[in-house]
Every structure is written in structure tokens, then in C-alpha cells.
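The complex appears here without one of its protein chains, the remainder shown in place.
Letters A, B and C mark the chains in the order given here, with residues in each chain numbered from 1 onward.
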Amino acid sequence: MNDTLTIAGRAYRSRLLVGTGKYKDLDETRRAIESSGAEIVTVAVRRTNIGQNANEPNLLDVIPPSTYTILPNTAGCYTADDAVRTCRLARELLDGHDLVKLEVLGDAKTLYPDVPATLEAAKTLVADGFKVMVYTSDDPILCKRLEDLGCVAVMPLAAPIGSGLGIQNKYNILTIVENAKVPILVDAGVGTASDAAIAMELGCDGVLMNTAIAEAKDPVLMAGAMRKAIEAGRDAYRAGRMPRRRFASASSPVEGLPY
Amino acid sequence: MNDTLTIAGRAYRSRLLVGTGKYKDLDETRRAIESSGAEIVTVAVRRTNIGQNANEPNLLDVIPPSTYTILPNTAGCYTADDAVRTCRLARELLDGHDLVKLEVLGDAKTLYPDVPATLEAAKTLVADGFKVMVYTSDDPILCKRLEDLGCVAVMPLAAPIGSGLGIQNKYNILTIVENAKVPILVDAGVGTASDAAIAMELGCDGVLMNTAIAEAKDPVLMAGAMRKAIEAGRDAYRAGRMPRRRFASASSPVEGLPY
Amino acid sequence: MNDTLTIAGRAYRSRLLVGTGKYKDLDETRRAIESSGAEIVTVAVRRTNIGQNANEPNLLDVIPPSTYTILPNTAGCYTADDAVRTCRLARELLDGHDLVKLEVLGDAKTLYPDVPATLEAAKTLVADGFKVMVYTSDDPILCKRLEDLGCVAVMPLAAPIGSGLGIQNKYNILTIVENAKVPILVDAGVGTASDAAIAMELGCDGVLMNTAIAEAKDPVLMAGAMRKAIEAGRDAYRAGRMPRRRFASASSPVEGLPY
Partner (left out) sequence: MNDTLTIAGRAYRSRLLVGTGKYKDLDETRRAIESSGAEIVTVAVRRTNIGQNANEPNLLDVIPPSTYTILPNTAGCYTADDAVRTCRLARELLDGHDLVKLEVLGDAKTLYPDVPATLEAAKTLVADGFKVMVYTSDDPILCKRLEDLGCVAVMPLAAPIGSGLGIQNKYNILTIVENAKVPILVDAGVGTASDAAIAMELGCDGVLMNTAIAEAKDPVLMAGAMRKAIEAGRDAYRAGRMPRRRFASASSPVEGLPY
């Protein structure tokens, strides 16, 4: 299998990870996820029934763990303790499944991470045997520290969760990628297909998104667009793009310009 | 056939048009073009042997007109007369083929079009029965005028030919698309996959490129990346992207900001 | 006098040119213009009374030609003939004053120039003895041609008139400046102070604006901000900015990046 994404020892063909929130109904959720080609699907344990409520529709009926790698996440947690507790609940509900996505939020307006609490929770979870994929800001120093703590993937935001603004600080993402030995996945902020392609062209190993698909007018079509965009960006990264220059002539570089 | 691109009455599945210059050899040319999925291939009549020189390798042996729509172009022409003459030569060489790509260049440094000469040549060619696809600047007024003159497709530049800088003026491209009744194809300036996706997300009907593929480290892989990027951007455009907002909360629009 | 702007043989200390439209009243017009430090003030002959209507308030009473260089412009003209006629009317009203700003508009939506009509009108006006400053698109080839026709200053747009979007295509403005032997003034599209500074940092000789001042909440304060921004940008251009690099270390250039 060529050019796979390996997380916590397991190889995936798809580099697009998707969420399950904000869809019209479970059927649309299922169809969009199928169209996306995603193999890893993240689930907000605090908002989604994955078995906590025996008499209600269970997401895992349409996203079966036999087909997908379920990635429980701690969306909605504002303290390290809450996030750790939520991961443990998920592990119980999913029969010992230890791959989790950690997010500890700093406030309800920006949904930016609380970085010190994220570091603390990551340390506790790694010590407790979890394989931690971690949502964080795009600070290269913190991303490296989370890797050093033993996280299996680091997931910097491109822009605020649910904003659709695209990658705000390409230099930071590039620096994070250059420094990393674990997969770097852009998490949050992608709005449309080209945003996803840019993340991959910067050398990211994958992209996780939810709103950009679920809030498109046609989520199923957008999910397919994202699948192609991730592949396009990855292939362009591997193919090695032409240099940027002002004009076709070889001697017209863009460096040294006044802006 | 769904969502096809129709130019001069003929429908195409692919929205990626490619050139034939700058490849290592004819075999690489052929493999890259196959990987791109392009159905329309443009050929610089003044630089490429399509039958003028009977004893030299003929591009049409690897890009056969039975498989591809050959689009002769007037690259290297700096006057209306030269461009018109070149189109007529192409029509002879190609047995009455009347679809051409007109470009009349303004200077050899920028390779920007000479707009008045382009208007003049377009008028002459349309009167002479040609179906004219026309390279021009990204000026919305001129693009509309070229349409009014009878051109079958208008092809504004995204950035200088061979620069790889990506779309410099998105507002102009958007305005050109909004005003148009004929296909608008971005011609020149694309550097990598996301640039192509952005062109399609703006509503363009297609993209023509050459250097971005031919000068990639791996042209064949990049050609495939471009094919996917064009499809991704087109599908994202049709799917209707989510609104951009500062934060996930509904009441955080980006308008009215100080920048 | 150091670092002056010379147009048609006359030297100016200020590189900010301003319009007179959209103000609350003539008193606000006067105070904003004084605050801007402008020495050249442009007047739309078709919309402003500079003597055509003897019984109405005359703009020249608050913007006296003894203090300011009055620059009649052809705003609202959509044909070469109209523009030429308007310039001749202005010359009469202003006792033989021959410095004019030519604009021939392409449509009422974008207010983009009609480039062929602009070329035609420029030729006629130069032959008729006018000193022509000319509004045009940011196409480097056309800007050079207007200079070659004898225009005394070329004024490419940064963005549509009245949009406040700032400079959309910095590469084009830079190329226009590099090619020019007459003053290049950005005309139209500036929205706030930094936009004006950027124009000057790109090497422009000056900036003309109206809406950005007149539609600010406090036009008089904004006029002063623009005066300082123009000086700041000019001085930064002359001072020679530091190179852009990714990090402080000397060996971290920005060229060769994937975006």
C-alpha cells in the first residue's frame, strides 16, 4: 500500500478525518461520510449517543466500528479532569478502545484550546495508556511539546473551529510540520476544498473537518470534493511544485520584493 | 453526461486543459497528459511540429486528434497580423479545424496580452469563421467585450504566464464569471493544485495550464493532482460552501472588520 | 525642496491627491482637504459646480485655485467623445488650465475603465495640448502605452472605485512602477491608511483617493491619517526595508516555500 497515513501503528489510505455533528439526520451523516472516503470518524462523546443511552438511536449503527476507526473526542470539555474522565468513559463504552482525540477548550466564544490544561490532560492520558491525538493552537513550540509528551498525532487548528476561514498562519503550520516526527493533522478552520488542499501542500499528514462538510448546501457532494482535494493536495506535495517567480523567465524570483 | 463543459457546441467531461511545452521528451508529454485527464490540449503552432516539418517528430503522433481536441495557439505572436496568420496556418495543417486559442502578447518580459491587438485579431478571426478562445488580462470590461465580439470562451490570466503565483485578483475573476455567458477559463499563473481548486471555486468553467505540470519535479504525478484539484474545486462550487465567520457561533460574521 | 513629486513640470511636496465628492457639505470638504495636506484636488466636472451654474455655490470658493492645483476629471463619461468634450469645458471654465484627469468608464457597475476608449481619448487630448493624467486598469502593458502616448502621469486602480478593498494585485503595481518613466499614482480602491502606505512602499509616486476619506466616520481625522500614511510609506520605500525571512537567523529565506 503506497503513501499511507500511519497513526498509532495502523495504516490508513485516507488522509481525511471527519466529524459527525451538525447533519440533518443519521442518514445524511452516513451518506456524507461514505462520500468522504474517511476511515477515521471522530465522535463527541458528550453530545453523541454511542451507547450511553440504550433506548436512543446509536451513531455506531450507521458508522459501525467494524468499518471505521471510531475516534472519541472531548469536545465540550473545559478542564483537564473533564477531558480525562470523558476519555475513560469512551474507553469503557468502546470495549477498551484507547485511541482518543483530546481537546480542552479555553472558552466558549473562540473554542481555542486551553493550552496548559491540554498539556496536563495529555500527560495523564498517555500515562494511563491512551493513544492521544491532540487538538491545539498553531504554536510550533507547544506542538513539539505535545509530541514529546507521547501524543501519537498533533492537530493544530487552521482557524477557529466552525469558522471556515481557512489556514490563517501558513508559516506556523509549515514550521510545525518541519519539526514533527508524528503525524500533523490540521484540525478546525477549513471552509472549502482549496483550504484542505493547501493544508496538504504544506506537508500536513491529514485534515480533520466537520462543519465544512455538514454545513455545505449539499454535504454529500462537498464530502466528495474534500476527498479529492485532500488527494490533490497530497499528490501536489509529493510531486514537488514549480518555483514561484514573477515571470516565466528564470531570473525573476519573488524574493527581495518590497512586500 | 452530468456537469459537462461545453465549448463551441461540444461537451467535455474534463475541465482541465493542458499545454505541451517544457516537457523532457514526447513520452513524458504523453504520460503527463494522460494522467491529467485533459480532453483539450493546446499546441503552440510556432514552436511545435504538428506537420510543418515532415521529417521531424510530430506531436500529433503522441497526442492524436482522434483522441484529443487539439487547440492550436498563437504563443509567440506580438501583433494581430501574426496571430491571424498563425491561426490560418494551423487550420490548413489540421484540415480545416477552426477552434483556436488566440494570444497576442504585449511584451516578452511579462507575457501580458496586448489588449487592443487582441481585440482586433479576435474580430478578424471571428469574421473568418474561427471559433476563438482568447487569452486576456483579468479586466472584466475587456472580457465582456471579447465575448460580445463572438469569442466562444474567454481566458483571463490568474498571474503572469509561467509564474506559478496563483490567482492574484480573485475579485476580478469573480466579476468576470458573474458577467459571462460563455465559458470563462483561467489561463496562466496557476502554480499548484490549490490554485486550480480556487479558480473553480470562484465559478470558472475550467483552467488551462502548462508550466505548473511540466516544471513540477514529477510532472505525471502533478498532472493527476491537477485533475483531482479541478474536480474538487468544481464539486465544492456546486456543493455550496459554508459561510465564513469568525467563530462557530452564528452571530460572528466577518463583514465589517477593520481589514 | 527634497523628494518632491513632479507632474507636468511642477513640483509638489504632497503625494496625496484627493477628490471632493461625498462630503456632508462644503465646509467638511474644506476641512478634510486641509487636513490631508493635498496640493492637487480633483473635481468631477459633470457633478460639481466650478462656474457652470453662476447662482449656485462654487466649489472653487472653498478650494481656491490660488492655493490648490485643480484637477478636473471626467468621472461619469462613458465614451471618448464625452471625456474629450468634458476636458475642453473644464479648460474654458478654468481659463486655459490644461492639466486634466481622464477617465472613460466601461460600465456603471464596476466603474472599471474602457481601455480602448481611454487610449483614444488620451491620444486626442494630448494632441489638443492637454496634460493628461489617466485612470486605467492595472495592466502593465496598457500603462506603458498610455505613457508612450504622452500622458504626464498614469493612474492604475488598486481595486474598484469606491470599494475600499486595498491593492488587489501588488505584482501588477510593482511591474507598472518598474517600467515607468512618468509618475505612477494609485487611483481608486484605497480603504484605510495602511492601503495607502502599501502603495507607496511599492514605489508609487502618489495616491489619489476620495471615498476612503469622505466615508470615514470622521473624515477630517482620516484625512490626516492618510497624509501620515503616505509619508510613512514613502519614507519606508526610500529607507529600504529589511528582507523578509522566516526567522531571525540569516539563513531562513522565504523563497522556495510551497505557497
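Here is the rule we go by: a residue touches a chain if its C-beta (ideal position, glycine included) is under 8 Å from a C-beta of that chain, and two chains touch if they have at least 3 such contacts.
This structure is a prediction, so every number in the text was calculated from the model and none was measured.
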Would you indicate which residue among C:Ala117, C:Val186 or C:Ala216 is in contact with the undisplayed chain? C:Ala216
Give me the subunit A residues in contact with the hidden chain, please. 106-107, 110, 112-116, 119, 137, 139-142, 144, 159-160, 165, 168-172, 175, 192, 258-259
Sites on subunit C contacted by the missing partner chain, in the whole complex: 109-111, 160-165, 191-194, 197-198, 201, 211-212, 215-219, 221-222, 224-229, 231-236, 238-249, 252, 254
Against the hidden chain, subunit B presents residues 170-171, 174-175, 198, 201-203, 237, 241, 243-244, 246, 253-259
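By definition in this document, only the chains that are shown with their structure count from here on.
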Middle chain, criterion being Cα centroid separation: B
Approximate Å spacing (C-alpha centroids) for the pair subunit A, subunit B: 35
I'd like the Å distance between the centres of subunit A and subunit C, where a centre is the mean of that chain's Cα atoms. 47
Geometric centre distance via CA averages, subunit C-subunit B, whole Å: 34
If I count partner chains per residue in subunit C, which residues reach a count of at least 2? 170-171, 175, 258-259
